[in-house]
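Worksheet: one structure, shown below.
The excerpt is restricted to a subset of chains, each kept in its original location.
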Amino acid sequence: MSTFSHWNEEGRPKMVDISQKQVSERTAIAQSKISLSDALYDAIKNGQIKKGDPLQVAQIAGIMGAKKTADIIPMCHPIALQGTDFSFHYEKKSEGYDLIIQATVKCAGQTGVEMEALTAASIAALTFYDMCKAVDKSMVIAETYLVKKTGGKSGDFTHEKIK
Amino acid sequence: MSTFSHWNEEGRPKMVDISQKQVSERTAIAQSKISLSDALYDAIKNGQIKKGDPLQVAQIAGIMGAKKTADIIPMCHPIALQGTDFSFHYEKKSEGYDLIIQATVKCAGQTGVEMEALTAASIAALTFYDMCKAVDKSMVIAETYLVKKTGGKSGDFTHEKIK
Amino acid sequence: MSTFSHWNEEGRPKMVDISQKQVSERTAIAQSKISLSDALYDAIKNGQIKKGDPLQVAQIAGIMGAKKTADIIPMCHPIALQGTDFSFHYEKKSEGYDLIIQATVKCAGQTGVEMEALTAASIAALTFYDMCKAVDKSMVIAETYLVKKTGGKSGDFTHEKIK
Amino acid sequence: MSTFSHWNEEGRPKMVDISQKQVSERTAIAQSKISLSDALYDAIKNGQIKKGDPLQVAQIAGIMGAKKTADIIPMCHPIALQGTDFSFHYEKKSEGYDLIIQATVKCAGQTGVEMEALTAASIAALTFYDMCKAVDKSMVIAETYLVKKTGGKSGDFTHEKIK
């Protein structure tokens, strides 16, 4: 089992020293999911917000959020991101819908972009909630996790949920 | 059914005009939940991070995150928060544990603090993930939602999950 | 003629003391304008960016920018904005087009929101440039000014350009 | 004609993937211009703000603004700037004066600093306006554009206005 790396001898959190790590190409994909009612789904699709698209706002907020990660998550290193994009799709369930949000982040650096992808996906989900909450406050952000990462010394990782 | 309020005539998102709303005392409670393995739970409790406590870092990040809400969520109004606090507890499941995170936020203003509470809870969950991910990257942020709000014209709200 | 209020006895800039001013309802409208070529206009309208709309991104950036004004403009007071919205329209010229951008900002406070409206309009213009510069780097942000303000001790103001 | 690069297949804005681009030395120069009345020009020059110099504040705000570009313009990459400086000069017109503001920004990276230079120039102009608006609210930010850029795959660019 690996050990906790983010803590110093005194039990206080530190920004891990990565000065001896190799620079490598890294990517991370994180997913978040929002459960919404049939009524809300219909309201979005039937144009009650006219040409408006909550996914457009969610994507912009998510990309800006990826860039804020080191400002939001205390021990994250500042990272020069090389690219960020999103995909969204709705899935019909027996009752209501799931909106699946995937964020992909890339960098070339000494540490990975897992937290950037997770933060981007979470902020996109929160923004979708904000843009639609006037209609329904009971949406649940159902599940957020790291889908996949590549690059770095610890190697590739794929979440068991999608294997 | 209520209507979408965050969009203008052109279908573009706007910061809603709240100038005609009454100032009222408002509170919001939001919850997030992380599923973790028995191995990670034991590592935290058995002092592998010595005196360190990931919940301490999560709480600080969450409170700072509540203050950043209007910077993170595009259409949120800047709000002078009057107080923010957290509670945390672990629940044993058949396999692994759930960490339950609750954020409470207060203000006196013309708009509510639902997004501040949801953002605070999400950022606390992401921070917990970051502080422990060296041990286990497969944690899932299992469920984030608005538990309760009071104050404001639309009145009180309690999520059906906790009724 | 009025005097410079933003400077102290030593000739250094200060954040003006507004503690003795009355709280009043205030609005400001600022305008920015971008000159673009016929080729760029056609590329936007003929769907080369598919469903994409640079105005959507510009509006979101502009609203987020209004909230950052006190962080960007050194002597601006932090202000609890009550609402921000935009209008956009294209005007055909003998050669090319003008995109007219108008930002409207509201608050109830001891100082006005002129800088918030001007900053919002400028950032929306810069964002439009960024979203389209891969096609044409020669766009000019042609004219940015305060169209109108209401509220506050100095009274209402309408720019001579629109009288 | 070049194509829009900042949009994904769904017509949503993305942070372009620059991971395959070469690192190169890059510079950008952007210009903004403010038209001011003879009365305001005289008030500044005749020492009504004593030792105070609005250009000093404008330059500091502009340099700080260059560093905030990726936070302000949604799809901009975070860039490690290597240097930023400004030049200013006043030009007498038949009526009033023009203040010419030029911002120069340098980096060594996979993407250019055009937006950083444009943002720096715009924020310097807005700050000049703020420092002088107590005397005259009718100033117009008359023209902002990219004067020149060097470096990068797309090669050098000089605006036709200065050819």
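Each chain carries a letter (A, B, C and D) given by its place in the written order, and its residues are counted from 1.
Operating definition for what follows: a residue touches a chain if its C-beta (ideal position, glycine included) is under 8 Å from a C-beta of that chain, and two chains touch if they have at least 3 such contacts.
A quick note: this is a predicted structure, and the numbers were derived from the prediction, not measured.
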Copy number for the full complex, please, knowing 4 are shown in place. 6
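In the analysis below, only the chains that are shown with their structure count from here on.
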Turning subunit C onto subunit D with a C-alpha fit: angle in degrees, nearest 5? 180
Between subunit A and subunit B, what's the gap in Å when you average each chain's C-alpha atoms? 15
Subunit A to subunit C, mean C-alpha position gap in Å, rounds to 31
Averaging only over C-alpha atoms, locate the centres of subunit B and subunit D and give their separation in whole Å. 38
By residue number and range, which residues of subunit D touch two or more other chains? 10, 12-13, 71, 74-75
Touch-based graph of the chains, sorted into line, ring, star, complete or other: other
Where on subunit C is subunit D touching in the complex? 1-7, 9-13, 39, 43, 48-53, 57, 60-61, 64-65, 68, 71-76, 114-115, 118-119, 122-123, 125-127, 129-146, 149, 157, 159-161
Touching subunit C in the complex: which residues of subunit A? 56-57, 60-61, 64
Touch list for subunit C against partner subunit B, complex: 25, 55-56, 59-60, 63-64, 66-68, 78-88, 106, 108
